[in-house]
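Take this structure, written in structure tokens, and hold onto it; I'll ask about it next.
Yeah, one chain of the complex is gone here, protein chain that is, but the others are all in their spots.
== chain A ==
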Amino acid sequence: MRYPKRIGRLSVPGRKVQLATAAMLVATTVAACGGQDDGAKASAPKAPATIPELTKDPLTLSFIWFDWPPAHALEDFANAEYTKQRSNVTIKVNTVPNANWHDAMFTQFAAHKTDFDIPILDSQHIGEAVTNGNILDITDFVKQNIDVKAYNPYLLAAYGQYPQAETGKRDENASLYGLPLLGDTWTMIYRKDLIGDKPPQTWDEMISVAAKCQADNPGVSGLAFHQANGSDAAAVTYNTVNGVYGGNLWDSKTRKIDGVMNDAAGQEAMDVLVNKMKPLTAKGSGNWFIDEVNAAVAQGKACIAFNWIAASGGLLDPKQSTLGTTREQILDKLGFATLPSQKTNLVPLGGMGMHVSAYSPAANQAEALNFMKWFEQADIQKKWAAAGGVPARTDALESPEFLNAGPFNKVYADSVTRMRDMWNVPEYARLVDIENTNVNAALNGAKPPKDALDDIAKEQQGVLDSGNRKGGGGL
């Protein structure tokens, strides 16, 4: 006998499957909810003061950085030199595009599992990593193993200290979470054959020289600088002009941005940038960053350009330049100088520090500490300088190995005491995005300069003040 098919009710196996599915979903959800408590303790774990016993087994020490020449130089240098001391160790510098750098590190930190042992953080990333407990507190390790007096105190603080140091100083009571890997700042690159051997000394003079050069040389733009809205490109440009014209990014003690950044000095800086400097740049340069500025210089399309020193090495390569067939010929045309001053002589602090991932295996953390101790030695810092790196130790900065390695290295040495950093706070990624998009909008005519600056100040203040906000964070 056949029964009619039941409608509206599932057969027993069907119901069982549904019940089992529902139970599994609930169980997984509960399990996942339970897993969240792991992150409740958000503070950086401490590294041992002395280096634990190192493994004799083969070990790969992994770094993460963005893809640019110093990353490749570091891998080559470390594999050539560090392995003399530790033959069982291979150094691997993993690189990601600059725009993905922050995401690549912090998404792995969020998973509490990293495929790198030494994250190379921008100085402003330290606050976010420390607050979330992603990197080791190496204060005790530094006391025991590093000669801190060998450094300019601000350089040591900028790449390792949290809470952030005051510009030019180091708080010796503050904790350290990193050590300098690569120092950097902007250099002014100028065409000696077009504007003469003597670089402009003031910002106003620089603008007038660039304007004259542009007028005298059709097809060559007066200026080339970072304007893109990715990474920190346009933000660093504005911050540099802001500093030179006597502005401040914020009052770090009261955490006040609105009314500070957009004060009279800040407005003047924005006016100079958008109304005096931007008209001297090439058409369509509103999305230029490091590579595009270098390309314009190498192709002889800019009278004066600004770029990071660590990214300027390629400018002297005849294969990449139309300015000469030898390095000497190129150097006859290109000059490198410290930034002109105006109301102040501040320059942007670039470069990065190395840190230890809190989620690396113990053997790798020990190796990472050993690498850092090795790397910060005087003779290794000089070798790093000769290999194309920018060291942070004062003795290495003053050494002939460094000063003779590139024409821009003296620029760095002369700029060390003039450096100013941005905000090193956990909210940095959002602060810099707000500034980047608004400065980029002003530079490309999408927003009036005053509105852009006021929006930056207001939106950034909103981010800093949103600590107690319950929902909708991040909008």
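For the reader, a short list of remarks on this structure follows.
Basically, contacts are C-beta pairs under 8 Å (C-beta built on N, C-alpha and C of every residue); 3 or more make two chains touch, one makes a residue touch a chain; residues count from 1.
One rule holds for everything that comes next: contacts and distances are computed from a predicted model.
Note on the omitted subunit: UniProt lists it as "Carbohydrate ABC transporter membrane protein 1, CUT1 family", one of the names in "Two component transcriptional regulator, LytTR family", "Anti sigma-E protein RseA N-terminal domain-containing protein", "Monovalent cation/H(+) antiporter subunit G" or "Carbohydrate ABC transporter membrane protein 1, CUT1 family".
Of the candidate positions A:282, A:330 or A:354, contact with the unshown chain belongs to A:282. Contact with the chain that does not appear here is found for just one residue of A:185, A:229, A:381 or A:461, A:229.
From the options A:62, A:114, A:132 or A:312, the residue with contact to the unseen chain in the full assembly is A:132.
Chain A residues in contact with the hidden partner, per the touch definition given at the top, are 2, 5, 11, 13, 17, 21, 24-25, 28-29, 32-33, 36-42, 99, 102-103, 106-107, 109-110, 128, 131-134, 228-230, 282-287, 296, 301, 426-427, 429-430, 433, 437-438, 440-441, 443-447, 452, 463, 470-475.
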